[in-house]
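Only one protein chain is missing from this complex, and each of the others stays in its spot.
Letters A, B and C mark the chains as written, and numbering starts fresh at 1 in each.
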Amino acid sequence: MNLTLLAQSDRTIFMPEPASTIAGTVDGIFYFIFYVSLFFFVLIVGLMFFFIVRYRQRTPGEGPKTQITHNTPLEILWSVLPTFLLVAMFWLGFVGFLDMRTVPKDAYEIRVDAKKWTWEFIYPNGIGHPELHVPVDRPVRLVMYSQDVIHSCYIPAFRVKRDVVPGRYSELWFTANKVGEYRLVCAEYCGEGHSDMFAKVVVHPAGTFEDWLATADPLSALSDEQYVEFMADPQAFIDKYKDDPEIGENVQRLKVPALLGKALYEKKGCSQCHTIDGTDLPDKGPTWKGLFGKTETFSDGSSVVVDRDYIAESIREPGKRIVAGRQNIMPKPRVSDRELRQIVEFIKSLQSD
Amino acid sequence: MADQVQHGSDQPRVGHLVPWTTLLLTCFALMCLTVLTVYVAEYVDLGRFNIWLALIIATLKASLVCLYFMHLRYDRSFNAIVLIVAILTLMLFIGLALLDTNSYADELYRPDWDNFAPAITQQRDLAP
Amino acid sequence: MADAVQTNAQPHADAHAHPSNLQHHFDTPAQQFDASKFGMWLFLSTEVLFFSGLFLFYTVVRRHHPDAFALGSTFLDWRLGAINTLVLIASSLTMALGVYFAQRSMQRALVFCLVLTLIGAFTFMGIKYIEYSHKIHEQIVWGKWFNPTRGHEAAEHENAAPHGEVASQQDAEAAEPASGSHEPQPAAASAAPAAAIQSQPTAASTDSAPASEPALPIEQSGIMMAGNGPSGLAAGEEVEEKGEEPELDTYALAKQRKDVHLFLGVYFCLTGLHGIHVLAGIVMIICLLIGAIKGRYNSDYYTPIDVGGLYWHLVDLVWIFLFPLLYLV
Partner (left out) sequence: MSTLDASAAALPAADLPAGDNYLTCDRGFKSWAFTLDHKRIGVMYLTGILIFFMIGGLFALLVRTSLPVPGVAGQAKGPITAELYNKFFTLHGAIMVFIVIIPGIPAALGNFVLPLMLGAKDVAFPRINLMSFYFWCAGVVLALTSLVLGGVDTGWTFYTPYSTTTNTAVIPVVAGAFMLGFSSIFTGLNFIVTIHKLRPPEMGWFKMPLLLWAIYSTGIVQILATPVLGIILLLLIVERAVGIGIFDPALGGDPVLFQHFFWFYSHPAVYIMILPAMGVMSELLTVFSRRHIFGYSFIAYSSVAIAVFGFLVWGHHLFVSGQSNLLNTIFSAITFSVAVPSAIKVFNWLATLYKGSINLKTPMIYALGFIWIFGIGGLTGLFLGTLATDVHLHDTYFVVAHFHFVMAGTIFTFFGAVHYWWPKIMGKMYNEALGRWGAMLSMIGFNITFLAQFWMGSLGMPRRYFHYDPFFQPYHVASTIGAYIMGFGFLLTMICLVHSLFRGKRAAANPWGGVTLEWRTASPPPHYNFDRTPPVTDPYDFNLVRYNADTDAYDFIPAEERVAVPAGHH
């Protein structure tokens, strides 16, 4: 909880520091309504107290000064006048809201994966990261999905909020116009860890975002030799370099590809049709246990030994060759090359005993 | 609202007597409409209008039941108003909720069906 | 103020003569009658909105999964639905006639009509029970337990663990609507539809089985299809012969699709809730019947019959909409 939101200077008395293009609009509308309400509140309560003092009952049983029962013109007046103000408020809010919902075409798209009780931000190059990093002065579009219950992505400094509903994509966009660190929180109650489900938002100065993105993936920080070494025996590589002054910090964030593959197996939904414990689902997909290196026969009679290329093919274009006895029911998942490699590593690791 | 107590001699002290012939006719009409709706659904193909036709017939049957079996036609008009208000509320509820359902149909995905297939593809029209 | 003590007792000895069946806080029978009817209509409007929720649910799901509905409804047999519609309409008629005879102070006719209405109600529940038990048997049920299996196949994988779960789950559900079906009428009444079904390829084979011995599936929940083995098998072969012809196999299709169960979910919710209302109606009619036999109702006082009739007609109304929406998609 070390980064305190709104520690910054230029926040107004009721609103947190504005850091996005729409924040100004929202604050404007907020304060407009605030002053209108203040006026009416002071008017009503002021009159009330005035009457209490001026017309209080002095002797018990004392009668009133008047008994007027109504005054239709007056009543119509104070029914109609506020209406104009209300229309004004509605209109301002409506226009402001449409701006919030109209995503610019060129917006930079980041996927947001919400689950109890963490946020993961998946950048266009396929890297998942627990922090939301965005370039300044550039429209960013978050495409969000939840894996369990409803969450809500709320960045107070940007004045944006959108529920993340399981079963559908929710989108949210903003243009951060102020470099700095802010806070993204979950606003829809999601259980025990609800209040701990927050993430750091970093707005990078112009040009530096790409650099961060390049180094965001620990693998990308490795030299080619190191990479080869890593793929050869990941665990040994990690143990060897994890205290290395230069890349140690990076290496600690490295994961064994097979493990990354297992995560993808869950996330990409492979687990729906493929088991990893050897049980075969006849009307679904083959089990992955012992699949690597096994010989598969296709419906056209030809056969192949399952290797990296075949797995790549059957993920990239599932319908191309159908193993005998299976239907062509595998959907086409979206996986980056790096993800593909990790999945292969995972399947490889599942040797039949 | 006619005062319920003053009716013809054959009338009960309160309420209204619906002749049994009317009831039988109503029942007969309902039976016929049932046969009709089945026939239309099974042997006439109007595409998506089948459902609407079926609903129209159902509404017809429902109003017959209300008017004659439930005496609504002879009853105090306020009871009819109650029913109508209820039906209007129902339509309001279903109507507005559907307006929403239709709008997000293209945001839906099924994690295990179309593995996170392309997100919201086209911008939906934003002006109401 | 001493007189106040007596005046407290007054309301029963009010200015106008106070008939025995007129409650103390009403002045005239007309006032009481109107109040009761008005109250019932208000209650019916709450019922309408109660069902509105399920109709919205139906519409939304149908909007998102139109094909699932088309496919799912093939698991329902519109003949049974139609018969039930006619049964309910008939019982509505007898109820309305009951009110008519009560208004004319014709005791015997009133009792007769109520008995007929009751028979209609039981017949309806009996047929519903046949439909339910058949769906349970073939695992044409809701949610993750949806796993359509033809009767004879069902007989084979009876040891499937989730399957037993479904059956037991299901019988809990089926048991209550079925409660009526121990009466003689439904078995008799259902013989006809069951026979009609036998000739139908798509219509499920095993309707006849529960019809012949209604109580059976409830006793042996998990392994009930074992009990139905023979009949299920016989009918199954018949289905297979028909299966030879190139007609699309809805069972396999439904298995592949992931959303057909939703239709069954809607089906069970709507018919289940309606069934519960029918049961309530049965209880109500029995009470009215007792009253009628005791001769409580006459042209001066028949409010319970009239108000009860309104409720029964509403049950009919709801079904009038359910039938096309569920069976004739």
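As a working rule, contacts are C-beta pairs under 8 Å (C-beta built on N, C-alpha and C of every residue); 3 or more make two chains touch, one makes a residue touch a chain.
Quick caveat: nothing in here was measured; it's all calculated off a predicted structure.
Peer 1: Identify the visible chains that the left-out chain touches across the whole complex.
Peer 2: Over the full assembly, the chain not pictured touches A, B, C.
Peer 1: Any idea which of A:110, A:176, A:190 or A:260 touches the chain not displayed?
Peer 2: Among A:110, A:176, A:190 or A:260, only A:190 touches the chain that is not shown.
Peer 1: Out of C:54, C:115 or C:279, which is the one that touches the chain we can't see?
Peer 2: Per the contact definition at the top, the residue touching the missing chain is C:54.
Peer 1: Contacts of subunit B with the missing chain: which residues?
Peer 2: Residues in contact with the chain left out: 78, 85-86, 89, 92-93, 96-97, 99-104, 107, 110-112, 124, 126, 128.
Peer 1: Applying the definition given at the start, please give the residues of subunit C touching the unseen chain.
Peer 2: Residues in contact with the chain left out: 1-5, 7-8, 10-11, 23-26, 31, 34-35, 38-39, 42-43, 45-47, 49-54, 56-57, 60-61, 64-65, 68, 142-145, 169, 173, 258-259, 261-262, 265, 268-269, 273.
Peer 1: Tell me where the left-out chain touches subunit A, residue by residue.
Peer 2: 1, 4-7, 11, 14-16, 22, 25-26, 29-30, 33-34, 36-37, 40-41, 44-45, 47-48, 51-52, 55-57, 60-72, 74-75, 78-79, 82-83, 86-87, 89-90, 92-98, 100-101, 148-150, 152, 154, 156-157, 159-163, 165-168, 170, 183, 185-196
Methods note: only the chains that are shown with their structure count from here on.
Peer 1: Quick one: report the Å distance separating subunit A from subunit B, using the average Cα coordinate of each chain.
Peer 2: Distance between chain centres: 43 Å.
Peer 1: How many angstrom lie between the centres of subunit B and subunit C, each centre taken as the mean Cα position?
Peer 2: Centre-to-centre distance between subunit B and subunit C: 19 Å.
Peer 1: Find every residue in subunit B that makes contact with two or more other chains and list them.
Peer 2: Expected reply: 108, 110, 112-113.
Peer 1: Give me the residues of subunit A that touch two or more other chains.
Peer 2: Within subunit A, no residue touches at least two other chains.
Peer 1: For the complex, give me every residue of subunit C touching subunit B.
Peer 2: Answer in residue numbers: 28-30, 33-34, 37-38, 41-42, 44-46, 48-49, 52, 55-56, 59-60, 63-64, 78, 82, 85-86, 89-90, 92-93, 95-97, 99-100, 103-104, 258, 299-300, 302-303, 306, 309-310, 313, 316-317, 320-321, 323-325, 328-329.
Peer 1: Give every residue of subunit B touching subunit C within the complex, in rising order.
Peer 2: Going through subunit B, the ones touching subunit C are 3-5, 10-15, 17-20, 23-24, 26-27, 30-31, 34, 37-38, 41-42, 50-51, 54-55, 57-58, 61-62, 65-66, 68-71, 75-76, 78-79, 82-83, 85-87, 89-90, 93-94, 97-98, 101-102, 105, 108, 110, 112-113.
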